[in-house]
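The other protein chains are all here in position, but one chain of the complex has been omitted.
Chain lettering (A and B) follows the sequence in which the chains are written, and residue indices restart at 1 in each chain.
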Amino acid sequence: MNDLSLPSSPGIRQGDASLNPKSQPEPASVISVRGLQLRYGDLVALRDVNLEIPSSQVTAVVGPSGCGKSSFLSCLNRLTDLIPSCRAEGRIRFDDVPDLLHPKVDLLELRRRVGMVFQKPNPFPLSIRRNFELPLREHGVPKDEIPGRMESTLREVGLWKEVADRLNSGAQLLSGGQQQRLCIARALALKPDVILFDEPCSALDPMSSGIVEEHIAALKDRVTVVIVTHNLAQAHRIADRLAVFWVRDGAGTLIEDGPARRVFESPRDPDAALYLRGAKG
Amino acid sequence: MPDPSRHRRTRTADRLLGALCWASALAVVAVFLWLLWDLLSQGLSHLSWSFLTGTVEDAGRGGGIAPVILSTLLILLVCLAVAVPLGVGCATWLSEYQRPDGALAGAITKAVDLLASVPSIVFGLFGMVFFCQVLDLGFSITAGGLTLACMILPIIIRTTLTGLHSAPNELRLGAAALGMTRHSALRHLLIPAAVPGIVVGVTLGISRAMAETAALIFTSGYATRMPSSLSDSGRAMSVHIYDLAMNVPGGAANAAASAAILLAVLTAINFTASKLSDRWHAKAVVTR
Partner (left out) sequence: MTWWRNISLSRQGTDRLVGGGLGLMAVISASVVFFILIFVCRGALPALREVGLTRLLTDGRWLPASSREPQYGVTAMLAGSLLVTAGAMLLATPLGLLSALFERFYAPRNLGRWYRRVLELLAGVPSVVFGLWGLMVLVPAINRWHPPGQSLLAATLILGLMVLPTLALTASAALESVPAAYFQAASALGMGRAATILGVALPAARTGIGGGALLAAARAIGETMAVVMVCGNIAQIPGSVFDPVRPVTSTIALEMGYATAAHRSVLFATALLLILMVAGPLGLAAFVKTQQKKRTVRHA
């Protein structure tokens, strides 16, 4: 598909694929994270994270508060760059991009290909239509293609019927759940390969939360989904794969990952077992 | 049981402080009304349509103030045309392109604060040397406007900064996550969000610029004829009042009339500014 403007990849570092027991032959991964470390100034938020994210599946990232789940997610589209004093080290391969942490990566294109939906719905304070036009025009989509893309993605999130007659009214007049689905549609309209969800339902009421959740689960035929969630029941319902984060030695790290069913039923890590059992009980 | 005399003392102190507060508030209001009354009673009798549209005659004792009004507006126009883009640009860069704890941003903020504390007569001196002589603009509307632009720059920068800081961070994150460039996020999302702050800053800047005299005496000059271009000298409202009061015997009545107009315009502007900032402040609280 696309190639990203990258220099030849730097030499492979230690602790890589061949040495890592977690990278057994599994579905082709679209993102593979190697030895990721994230620091805010002197504070280490994430240490030594290695994770394969297979394409066209839902990977749920779970763990207690403060274990760095959301920070991990923002490494994947380099939103960490926006935080002063935040530094990510290690290597993250994304599709044909050898290391998306490399400073010369085309961030605008990376963020088109790796979309993100936030905890709090963040439609721009503009009309529904402008919410699509603005990013799509930015990425060079011709004007006459925009209405089509907007309609088809709005249909995908089940919002078209609700908003078709008021595309020119303010997006912030929609309900919370509608806003969140609008944000999903907006991300989808850029035709991304991956969409990152940062606790997308936790700011919504149970009804809308259920609707949004259904639509996320339905997305995996089109895109790879990575979702951070506090809600283990939700992870249970929609995840194909599960990654459990934990705080070890004052820093967040990945303690277990694998197919969701296997990790839920027979976790190998004792902390993960405890955490997941708590959810069941 | 508590000592009753202590209670009495407490009550006396309460009463005394209250009386002092009321007295000083009344005094302030009384002086304000006195000032207003004098200006209006002296000025209103001279106010008429022909006063607003007539040319200055007999050094200001007679005729009207049309050229003065036009000069004031032109000076203001030059001032805003320079100060608003420069101030908004500076604030945008400080807020969106620099870390707040960065060394360069800190130095620039300090320099702007310093600028805000320069007395207006010093602005006048600077304008006279730099704009009139070094840049060879002469005593002109342009020189006066540029001098005032330097003076109101800190106001515009501060209010724009406030406006940008009040724009929710979700806008920045959301735009970045969609792969939008910084400048288009600025143009379509952040600057519109900061517009209330900018508008308040512009109103405050206008009111400061219109009230200014000292910075204009040596830059835009005293000429009373109708200005035909921006390179003409032109007398601003406040300079007119000053000149009539100080240098023209028998000019007090027209000075008062001009002052009444200036005061009315400034009051309207300040009132608008405070209403606007109140409304937007309230709205920002509601939408949060």
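Miscellaneous remarks
In this text, contacts are C-beta pairs under 8 Å (C-beta built on N, C-alpha and C of every residue); 3 or more make two chains touch, one makes a residue touch a chain.
Just so it is clear, the model here is predicted, and its values are computed rather than measured.
Shown chains touched by the hidden one, complex as a whole: A, B. Contact with the chain that does not appear here is found for just one residue of B:V56, B:L74, B:A143 or B:L262, B:L262. The chain not shown here is touched by just one of B:V56, B:L137 or B:C150, and that residue is B:C150. Checked against the hidden chain, the listed residues B:A13, B:L77 or B:V195 yield one contact partner: B:A13.
Mapped onto chain B, contacts with the missing chain fall at residues 10-11, 13-14, 16-18, 20-25, 27-29, 31-32, 34-35, 38-39, 42, 85-87, 89-90, 92-94, 97, 107-108, 111-112, 114-115, 117-126, 128-130, 134, 150, 153, 157, 181-183, 186, 207, 210-214, 217-218, 238, 241-242, 245-246, 252, 255-256, 259, 262-263, 266-267, 270, 274. Listed for chain A, the residues touching the missing chain in the whole complex are 1-3, 5, 106-109, 138-140.
The rule is simple: only the chains that are shown with their structure count from here on.
Taking each chain's centre as the average of its CA atoms, chain A and chain B sit 49 Å apart.
Within the complex, the chain A residues that touch chain B are 77, 79, 82, 84, 107-112, 115-116, 118, 120, 122-126, 134-135, 138-139, 172, 183, 186-187, 190. On the chain B side of its complex with chain A, the touching residues are 99, 101, 170-181, 184, 188-189, 192-193, 287.
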